[in-house]
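A single protein chain has been removed from this complex, and every other one stays in its place.
Showing chain A:
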Amino acid sequence: MDAWKADVAIVGAGGAGLRAAIAAAESDPSLKIALVSKVYPMRSHTVAAEGGSAGVVQAHDSLEHHFHDTVAGGDWLCEQDVVEDFVARCTEEMVQLEHWGCPWSRKEDGHINVRAFGGMKIERTWFAADKTGFHMLHTLFQTSIKYPSIRRFDEHFCLDLIVEDGRVQGVVVVDIASRRFTLIQANAVILATGGAGRVFRENTNGGIVTGDGMALAYRHGVPLRDMEFVQYHPTCMPGTGLLFTEACRGEGGFLLNRDGYRYLQDYGLGPAEPTPRNKAMELGPRDRLSQAFWYEQQKGRTIDGPHGPVVHLDLRHLGEAKLRERLPQIYELAEEFLGVDPAKTPIPVRPAVHYTMGGILVDGRCAAPLPGLYAAGECSSVGIHGANRLGSNSLAELCVFGKTAGAEAAAFAKSVAHGPADVLLKQAAASQQRALELVTNASGTERIATLRKEMAQSMEDGCGIYREARSMQATCDKLAELRERYRRVRVEDTSSVWNTDWLLAIELGYQLEVAQAMAWSALERRESRGAHQRLDGFGERDDANFLRHSLAYHAGADAPRIGYGDVKITGSPPGTRAYGAAGERAEQERAALPGRTGEANRG
């Protein structure tokens, strides 16, 4: 076991982890920062984000609009004080990225351009063609190279947090290439490990999105908040689940059913107009659009494809030139993966799991209830997404809260002293032993892929776009069975060089526990809100009983214990969540209310 003494250790080097590392380095150049990633940073899944990142810039837009879009989009399950802070800081972070070189798309006059996005009242989505996440990630990664105090541990896999004396004091990592273990002793640890979408069968996520940080925090007693809220993105490639960005619709794309009909007008999103109108039709929020697909499927108005029913994403009227300029990656994906020329033929799409709204419970400073532990990005639940995230809020979140986490962790790290290394090393050795037991357990019989496939299918069956108690309970039961079988998991590969079989087994252990938190939180939420929709008599939002965050607590080998926490309301009392013409009426009524709050400080 090697040991390395850091002040701040960051696990995950995607957008949030890199932004945190830079913030920590800038806050005090004398701090030693360890940046751990199980891949090279530029492979992190931020790379796959396409459409853009939010930040108010237009004169007729306001922070209040962004705040209200976000809170209503989240079906009022947001921490409103945190949303206020978020919307106030997005634009500065986007400008910061611009100064660091991000190739934002521009207007003729040289100012950055913005595009429309689902659920956003005014265009405020900064974009770099349709490779925004790629460019943000590479900009952050390459910029991070400027800071000598950031020591990278590339292709190091995190096995455990070290908790001693009531606070986090480091992490245990293993070098994938050599299986050398290292205790990184640190006074503050930031988890920035991304989401957990791979626990579902059809998803947009990269193979690395396995909920590692969520599981690590959860196992150490930190609750996972709002885990039942899993976002289905409405326009994904059938079979693989690969993403066709919401910007396709922001640029004017239509969704058509088997009759060539823009079916969204039947689901409270109309009227259908020939050009995109913000917060209407194809620019409605993702939860509503995925739910509309489900109904179209029930009505037999979808189109049968080799990977199940689809609808059509029609971009033909935008013309090849515009598609090549604004959506070049989408163009290539359609051509190469589907053999479809989107300027000539509609693209077959269906919803797939995309994003984990919930995550590690943290406050507005990104601090978890466990002292010394911080989290940022998709692995965290800082409270801005509520029951449904708006597109382009997550890339902004990586920057805004990555920065917060880095600065806060740095400050905390300076306020405490390093604990005795021998005690921590003993713990680390125990973690190493537990991890290695997976390899030495020669009597294993359960194939990793079998367990993973059964888990992913069960999550789709029980925790999909629409849910009911019976199927959710079946998923909970299945996950308990899989955890029991996981004790006999078989790792075929016993070598110490690049043993990915072993890592897959560890990741599966993380996934099963995170999946349990999702399924049990879903079963216990007896209402419908945002991305959590029930068919079994709980079809309405129930603010009296469930305007509360769920909190899943790890309970060893048993199912999680589900508790609840308050929702912070500042300027926006829960109201009717409506889009299209109905949304505009609701907004006018809201504006006419006497004593409307929350305006002044967000203007």
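Assume a contact is a pair of C-beta atoms (placed from the backbone, for glycine too) under 8 Å apart; a residue touches a chain by one contact, two chains touch by 3 or more; residues count from 1.
We adopt the following convention: contacts and distances are computed from a predicted model.
Participant: When one chain of this assembly is omitted, its UniProt record names it as which of these: "Sugar ABC transporter permease", "Succinate dehydrogenase iron-sulfur subunit", "(Fe-S)-binding protein" or "ROK family transcriptional regulator"?
Facilitator: "Succinate dehydrogenase iron-sulfur subunit"
Participant: Can you tell me which of A:F86, A:F134 or A:F153 touches the chain that was removed from the display?
Facilitator: The single option touching the absent chain is A:F134.
Participant: Any idea which of A:A88, A:I112 or A:I569 touches the chain not displayed?
Facilitator: A:I112
Participant: Pick from A:L333, A:I384, A:L424 or A:L512: which residue touches the chain that isn't shown?
Facilitator: A:L333
Participant: Applying the definition given at the start, please give the residues of chain A touching the unseen chain.
Facilitator: Chain A touches the chain not shown through residues 39-40, 42-45, 47-48, 92, 95-96, 98-101, 103-112, 131, 134-135, 138, 142-143, 145-146, 154, 177, 206-208, 239-240, 242-243, 306, 329, 332-333, 336-338, 447-449, 453, 491-493, 495-501.
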